[in-house]
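Pasting a structure below so you can have a look.
Here the complex is missing a single protein chain, while all its other protein chains stay put.
== subunit A ==
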């Protein structure tokens, strides 16, 4: 059976978990190791760590954080934020991450995805994409630098290229939906999951259990990611999974 995954995302800034609304207004939400352990106990299928202030000096701090988490929590870990070279990937994977995600750096240097996949295997490389509606209203374009800079690159063309370059998974964030709690961007996710054959993680907009039901019933998404609603205890992962299972959507529930 192919299980749909529920993935809490931990945005990291200066070694703490934070959560922004529309990529700004950061709120402190806790200690990463503690959060990771808690999510493991609550039934998270994987964890994503995104270092939102990653600079060269901070990358070592991030690697140390990954190492601490990986010694305590034994579920798959994806780590992203400021990864620009194959050496960066190696450092993070050696620290105990199972996958690395690349966003802006992949747009600026697509070869990075190819080289990473060749060195570590496609299953290690996640193509993270931030997208928003084009001004023309026809389709979507991708943004880089934390959603602040538009590129004019078409979303569908870019995810196809990521797959071709060797990315093993797409982490798709809708800038418009992110932080709103109004639901995932169904239209965008439908278009992307139809365009590629690799797993797609839906991100941005989760506000209630119905939103998770919608994303799995109406799109081909393989996983759904959320941050604030899990951090602040608004929704329990177990309740989300129970509802999904009741509707015949396969999820991991133990016992």
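One rule holds in what follows: a residue touches a chain if its C-beta (ideal position, glycine included) is under 8 Å from a C-beta of that chain, and two chains touch if they have at least 3 such contacts; residues count from 1.
In the analysis below, contacts and distances are computed from a predicted model.
> Among "Cytochrome bo(3) ubiquinol oxidase subunit 4", "Putative tricarboxylic transport membrane protein", "Phosphonate ABC transporter, permease protein PhnE" or "Imidazole glycerol phosphate synthase subunit HisH", go ahead and choose the protein name stored in UniProt for the chain not displayed.
"Imidazole glycerol phosphate synthase subunit HisH"
> Have a look at A:33, A:52, A:70 or A:117 and name the one touching the chain we're not showing.
A:70
> Given that one chain is not shown, which residue among A:49, A:120 or A:143 touches it?
In the full complex, the listed residue that touches the missing chain is A:120.
> Determine which one of A:5, A:59, A:211 or A:231 touches the chain that has been left out.
A:5
> What is the set of subunit A residues that contact the non-displayed chain in the whole complex?
1-3, 5, 40, 45, 70-72, 74-76, 93-96, 98, 120-123, 168-169, 197-199, 222, 252, 254-255
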